[in-house]
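== chain A ==
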Amino acid sequence: MPGLILFLSGLLLAPLLLGVTVRTKAAFAGRRGAPLFQQYHDLVKLLRRGQVMSGTTTFLFRVAPSLALVVTVSAAALVAPSIVSPGWGFPGDFVFLLCLLGLARFFTVSSALDTGSSFEGMGASREVLYSALSEPALLIGFGVLVRVSGEMSLGGMYGGLGSGEWLSAGTALCLVAVSFFIVLLAENSRIPFDDPNTHLELTMVHEVMVLDNSGPDFALITYGAALKLWVFASLIVNLFLTALGGSSFQYIAWFPAGMLLVGVLVGTVESVMARLSLLKTPHLLAGAGAISVLAFILSTRFLQ
Partner candidate 1 sequence: MIPFALLLPLLVGLPVLLSLASLAGRSPAAILRLCAVGTVAVSLLAAVPVAVVLAGGEPLVMLGDWIRLDALSALHMMVLCIVYSLGALHSPGYFADEVRKNTLDTAAARRYGGLWFGSLSAMLVVLLSNNMGVMWVGIEATTLLTAFLICVHVTPGSLEAMWKYLLMCSVGVAMAFTGTLLLSASTGPTAVHGNESLLWTSLMASAGGLNVTLVKAGFIFMVIGYGTKAGLAPMHNWLPDAHSQAPAPVSAIFSGFLLNASLYCILRTLPIVEAATGGQGWGREILIAAGLLSILTAAAFIVVQRDLKRLLAYSSLEHMGIIALGAGLGGAGAFAAMFHMLSHSLGKSTAFLSAGRIIKAYGTNDMRRLTGTLAASPLWGAGLLSGILGLVGTAPFAIFFSEFMILRAAVDSGEWVTAVLFLLGMCIVFAGALRFLLPMVWKPRDPKPVFPKATVLEHFIVILPLSALLLLGVLMPGFLTKAFASAAAVLGGAQ
Partner candidate 2 sequence: MTAYLDIILVALILSDFILLGSGRLGNCIRIAAWQGIMVGLLPIATADAGFSFRIAALGIAVVVLKGFVFPRLLNRAIRESASSREVKPFVGYTTSLLAGVLALSASFWLDGRLSFPLHLESAIVVPVSLSMMFTGLFLVVARRTAVNQVIGYLVLENGIYALSLAIVRDVPFLVELGVLMDMFVAVFVMGIAIYRINMEFDHMDSNRLAKLRG
Partner candidate 3 sequence: MTITLLFISLCTFLAGGLVPAFLRGNSRFSRVFGPVANVAGCAVGLLGVVLSMLYGPAESGSIHWGAPSGSMAVGIDPLSALFALPVLVISALCALHGCGYMKPYAAKGKDMSRFWAFYNFLTGGMLLVTVARNALLFLLGWEVMALASFFLVLFDAGREPVRRAAWIYLVATHLGTACILLLFSMLGSGGSLDFTGLSLPDRSWAGAAFVLALVGFGTKAGFVPFHVWLPEAHPSAPSNVSAVMSGVMIKTGIYGLLRFILFMGPPPAWWGWTLLGVGLLSGVAGVLMALSQHELKRMLAYSSVENIGIIGMGLGLGLLGISYGIPAMAFLGFAGAFLHVLNHSVFKSLLFLAAGAIQNATGTRELDQLGGLLKRMPVTGAAFLAGSVAICGLPPLNGFVGELTAYLAAFTGIQNGAGTQGALPGIIAIGGLALMGGLALACFTKAFGIAFLGEPRSPGAGSARESHFSMRFPLVALSLLCLLMGLGGWLLVGLVEPVVGMLTTGFGFPVATGVHASHAESTLRYASIGSVSVIAAVLLLLFVRSRLLARRSVTTAPTWGCGYGSPEPSMQYTASSFADPLTGLFGPALGTGRNLASPGGLFPDRAGFSSDTPDACTDRFYIPLFTGMERLFKRLRVIQHGRINLYVLSIVVALAALLAWKLG
């Protein structure tokens, strides 16, 4: 039941997290910024509209947004309850999750190529570059969690971590969190990987892939993107929450605070860093992978 609450709240509050980030950035810039609930307005507005489709496209272009959203929702369904219900999930569910995300990416990329636009092709090309590098970082990170918790499902992993594990392998877990955070930035097209607010197509990654989407489809994409950020953030928040070692209610109580923190953190990063040159971003992702590996090595040392 607490799991369901977390899941539903995620579905509801995901756009809010983006709002938090935007407000943080505005605060750094000394502006008031858009309202926290701007995303919701945008979504409703988009959902009400009609659509313009490129004549070049095929069914893929119509399917992809829905598929991406469904996949993100399933991801949320797998991740959100894991902190409160240790029996949730199944062995290897995080692999399945990443594969599902891969499926979504396959279709998103294909739908970008479907338009025949060279800009969208460029975005697609960058998207696969990032994903190819972020996946190892993510999976090795999960490897650390498996190693430390001794469990192979998301619920089991978070359930198997407690203050004891944090004491013995805290460094490794923190490193995993760092690595996850970098992946979060890359996967959700945040600065320093991508600038969601840029207006030059040549420098975009994710936004340029959906140039031709409009109306409800674009709403699905926008909502999906928000939810994806929520899922990744909750992965990190859940990890830190295990250090509390308390009851489900404690978790639920602390969870919003954690999410808020991540939102602010993302906003902070976006404010203090500039977008990296495209040539350098892969190095950062490779760095995330290296951090994961380092975490793993530490975990094997701590838990002989």
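In this section, a contact is a pair of C-beta atoms (placed from the backbone, for glycine too) under 8 Å apart; a residue touches a chain by one contact, two chains touch by 3 or more; residues count from 1.
Here is how the candidates were picked: all candidates are chains of the complex that A comes from, given by their letters.
Quick caveat: nothing in here was measured; it's all calculated off a predicted structure.
For chain A, the touching candidate in this complex is 3, chosen from 1, 2 or 3. Touching candidate 3 in their complex are the following residues of chain A: 47, 49-58, 60, 62-63, 66-67, 69-71, 73-74, 90-93, 95-96, 99-100, 102-103, 105-106, 109-110, 112-122, 124-126, 128-129, 131-136, 138-140, 142-143, 146-147, 150-152, 201, 211-212, 215-217, 220, 278, 282, 289, 293, 296, 300, 304.
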